[in-house]
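For this depiction, one protein chain was excluded, whereas all remaining protein chains were kept in their positions.
What follows is subunit A.
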Amino acid sequence: MGFGDLKSAAGLRVLNDFLADKSYIEGYVPSQADIAVFEAIAAPPPADLYHALRWYNHIKSYEKQKASLPGVKKALAKYGPADVEDTTGAATDNKNDDDIDLFGSDDEEESEEAKKLREERLAQYESKKSKKPAVVAKSSILLDVKPWDDETDMAKLEECVRSIQADGLVWGSSKLVPVGYGIKKLQIQCVVEDDKVGTDMLEERITAFEDYVQSMDVAAFNKI
């Protein structure tokens, strides 16, 4: 887990996407998880990453209570989306005299910084050791799901399709495309890990919703 390099724009984008539907890094209350990530960020996120900015300003309001927030501060690699690594380098983590340390007092700075550096280096080493040897092969698939007739509830049909969960399957955007006689087919995107999810399995599970689905076809299949 992790957010990539939180000191870079790309890392902040990962954080922003992660926080779009969440108030906190973990759970539903502010915790040491939020403090850990907060302290890894150099400055308030830019205005266009408004989820990250909302979270940042909110956590900043807990400045005085940060020590008493629940949980234990862990390495950055323990937080965030499952399929992203933490690459926030200890190398760029300069103890710059000009840096405004929002939370720490001067006395604490020495040991806390050293401790954080050590934790982050450990996490990096751990993640490098366990890194997968090959890049995971993924494909982007566009599926056409056809209902029985024009009276089929397409919203329910879509909910059924999206309720299909599997390791290595992520649902994307969708739209309804008219095919004549008032009937609309559901065109929905998904990204799959090739060795975990195949179109056969998808077809089996989608057509299992017999009440709504008449048939399913693969409209497009692209390797990512």
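Here are a few things to note about the model shown:
Heads up, the rule we're going with is that contacts are C-beta pairs under 8 Å (C-beta built on N, C-alpha and C of every residue); 3 or more make two chains touch, one makes a residue touch a chain; residues count from 1.
As a convention for this text, contacts and distances are computed from a predicted model.
Per UniProt, the protein behind the absent chain is "Eukaryotic translation elongation factor 1 epsilon-1"; the candidates were "Eukaryotic translation elongation factor 1 epsilon-1", "Cdc23 domain-containing protein", "Enoyl reductase (ER) domain-containing protein" or "Serine palmitoyltransferase small subunit B". For subunit A, the residues touching the absent chain in the complete assembly are 3-4, 10-11, 13-14, 17, 20-23, 28, 50, 53-55, 57-58, 61, 81, 83-84, 155, 158-159, 162, 170-174, 189, 191.
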